[in-house]
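Note that one protein chain of the assembly has been removed; the remaining protein chains are unaltered in position.
All chains are identified by letter, namely A and B, in their written order; residue positions are counted from 1 within each chain.
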Amino acid sequence: MNAPLLQVDGLGVTFRTRAGAVRAVDGVSFAIQPGETLGLIGESGSGKSATGLAILDLLDPSATRTAANITLAGRRIDTLDAGAMARLRGAEIAIIFQDPTTSLNPVMRIGDQMIEMLRVHGSLSRDAAAQRAAEALAQVAIPDPRSNLAAYPHQFSGGMRQRVCIAIALLCQPRLIIADEPTTALDSLVQLDVLNLLTRLTREQGAALLLISHNLPLVAHYARRGIVMHRGRIVEQGPMATIMAHPRDPYTRALVQAVPGRRMGTSPTGGTPVVEARAASVTFRSRRTLFRKARTTRAVDGVSLTIRAGETVALVGASGSGKSTLGRLLLRLYDADSGDILFEGAPVTAARGTRLKGLRDRTQMIFQDPYASLNPRQRVIDIVAEPLHAHGDGPSAGRAQKARAMLADVGLADFADRLPAQLSGGQRQRVAIARALVRNPSFVVADEPVSALDMTIQKQVLDLFRRLQGERRFACLFISHDLAAVGALADRIAVMQSGRIVEEGPRDQVLDRPGHDYTRRLRAASFG
Amino acid sequence: MAAFLFSRLLQGLLVLFVMSLLVFTSVFAIGNPVDVLIAAEATQEDREAMILRLGLDQPLVVQYFIFLKGLLSGDGGRSFAHDVPAVSLIAARFPATLELALVAMVMAVTAGLPLGLIAAMRPRSWIARMALGYSTLGFSVPTFGVAITLILVFAVGLGWLPSSGRGPVTQVLGFPTSLATAAGWQYIALPATTLAIFKIALLIRIVHASTREVIAADFVRFARAKGVPDGRVNTHHVLRNSLIPVVTVLALEFGGLLAFAVVTETIFAWPGVGRLLLESITLLDRPVIVAYLMATVLVFVTINFIVDALYAVLDPRVRVAGSDR
Partner (left out) sequence: MTAADDLAPAPATRTSALLAQIARPWPVRVAMALLATILLGAALAPLIAPQDPFDPATFDLFDNLLPPGGRAASGGRYWFGTDEQGRDIFSAILYGLRISLLVAVTSAAVAITIGVIIGLVSAYAGGRVDALLMRIVDIKLSFPTILIALVLVAVLGRGLDKTIFALIVTQWAYYARTVRGVALAEMGKNYIEAARVGGYGFRRILLVHLLPNCLAPVLAVVALQVGGAIALESTLSFLGLGVPVTKPSLGLLIANGFTFVMSGRYWISVFPGLALILLVISITVLSDRVREILRPSERGAG
């Protein structure tokens, strides 16, 4: 057995917070072999990011690191002084952070940030360093590398900035690269490209890769061996294949089971369409200033879509595809520039006043961000009861009763008097669902309702949603960027790209026999 | 960037225009303009001659243009109390205020900047605690309180420094200044310190807050992750970002110094523009007030414009960037 490249024994990290001392990492021990890709899987609060930072001693000043031993290629690195540690960072071990928009110094040119690293770790002249930097940019497929050395970070998109960070990480040819959720902040299609690039370049350089992520299928795709962390401890270690097929630890098992499976069959639907869009378009115009012409963007371009009572239509696409806009268009939060929107058979394209009120009466929406979709100053019971109050449903005494019944239905009966700040993300989404369904709408738009939640929680919330829909039989538009996730819920799937629907059909057909190239790419990007 | 600056310039001109309208309406349209512009002791004939000369018998719009024309040609009316053109009065007193403001500013930056930085980078050191404690104190005490305390201690109590007046003035490079002599420094010591005390407190707070925010930023951690030594991280990454808002605030505060000097100049009998304003208010010397107002607006619009330009130079995100690559 070869000597490991990195050996970590008994690593612990404690954070000093307002609530007291929090043990984020506890007794973590593992090893990485030279050139291997090791996956580190964990949900929020698992301590996975803290582990990565701790290896390089990059934690916040409020955190304390304790370790029995951290060794790199036989040399102890947890006892190095600041200068020696700085020499090691970047040259022997490099790290890539999650959010590319905050990783780069906003007032320094890209080239200068790369040259700085080269000159800190070596004695290249400025010109030679610039040359090397340009080559690195070319390697990560940044167009026009020489002239882009002079660009500032804000001139690049998120995906391109992450490529720059990858280029920086590989610049001094480190032996180990730690990638902390390197693509979580990126769009699904971009994710695939960036990850493939990262793993390819790492392999070409012969470096080892510690791939940290909450996404189990993603890690399984790229890593041979894996570690599962839960609440600061390692609960499972071994070959990824074994972890996926025969998880030993109960948490790991829950995690594996949370990977969305396909549902069977379709819901029985009533024949009449509840919502219909016919060749509808929405155009956004940016304002015209003295120095810039007005820009127009066709967010939704001639889209036709029908949703029937009781069925769930999934609307899938990358960000910028127009799916959120279409969802809001169907709710008349936007006006259509052309085409028609029909609700329960009657046109509502230009509805105002009472007609619009009628639409609002029978439709609802569930949002993506559980932290922003509830009024922080209202108690849970008031949030759920408010739609009843606002529309004057029945006697006021009965409303509180109805609200409580709804809360019980989503499993939050004891939480009625709490404020949103006292709930977890999954609980808040359940409140949002309760609020949306308390008046029994006939049409609900769910805009990425579980994307911001941990995998295990996602499953809970989706199961709840599916049950409620089965009971109440409302029509549902389920918007998501993840093609595999919608397989657990949808009857039909519509794929959207650049404002147009490029493919539509029954769930199994779209997932198993995609007709359009874009659908195929989306399918590949979801690792499911 | 040119487009950005140009639009800012236009806005500045707009402000000047609006302010001139405001001043005009308060002086000419509200109340009796004759009383405002003519001394109370003038004879009836003088009044009528004045009315004719100033065109006060003309419609309001025409009067506004006369006012505007007067402003643009540098004529701000004639002071009642001193019977000289108001503009020349202001111009004569301005160097004293400028001198005071500059000395106070230099003191503030020399003391406040390093203290604020230390407070942010070594939050547990005793210097940091003292600096932050001082900043709360210096921030809360009104200027005149500081002035009186300084006078009590240094002028009355210890007798080291004079408590009023300005030192002998000499011409240095065509600019009248009192700093060329040791006596001049003695006279400026207390008033400048008074102004500086508040500014130092402000500077410590701003530098501390801005630096602390930047230190916690991801890109600083990323720079350390690249292996950049701490010293260079601090200069090239932390300071480069945290000083941007500080520089702009400093520029704006300098404008504030020119105005705040009113209280200090009064207490220390410093012959500057602020004292002139106060006298004019008490003496109801309205032409001087009008001229002072317009001059102040001009100074502020200019400073604002310089600040905008500075910001564009220092922070590339502000320049309207070209197309996204």
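By definition in this document, contacts are C-beta pairs under 8 Å (C-beta built on N, C-alpha and C of every residue); 3 or more make two chains touch, one makes a residue touch a chain.
Treat the numbers as computed from the prediction; the structure is a model and nothing was measured.
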Residue of A:Met108, A:Ile457 or A:Ala488 touching the missing chain in the full complex: A:Ile457
Contact with the hidden chain (one of A:Asp9, A:Asp369, A:Asp393 or A:Asp508): A:Asp369
Among B:Leu71, B:Ala101, B:Leu195 or B:Leu277, the residue in touch with the chain that has been omitted: B:Leu277
Residues in chain B touching the chain absent from view: 11, 15, 26, 136-137, 139-145, 148-149, 151-152, 156, 163, 216, 252, 255-256, 259-260, 262-263, 266-267, 277-278, 280-282, 289, 293, 296, 300, 304
Chain A, residues in touch with the chain not shown (by the definition above): 13, 15, 17-18, 22, 24-25, 42-53, 60, 62, 231-232, 250-251, 254, 331, 333, 357, 360-361, 363-365, 367-369, 372-378, 386-387, 390-391, 415, 417-419, 422-427, 432, 435, 454, 456-457, 460
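Keep this in mind: only the chains that are shown with their structure count from here on.
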Centroid distance [mean C-alpha coordinates] between chain B and chain A, Å: 49
Of all residues in chain A, those that touch chain B in their complex: 56, 58, 60, 82-83, 86-91, 94-95, 97, 99, 102-108, 113, 116-117, 120-121, 143-144, 148, 151-152, 154-157, 160, 165, 168, 172, 290-291
Complex contacts: residues of chain B adjacent to chain A: 3, 7, 216-219, 221-230, 232, 236-237, 240-241, 244, 314-317, 320-322, 324-325
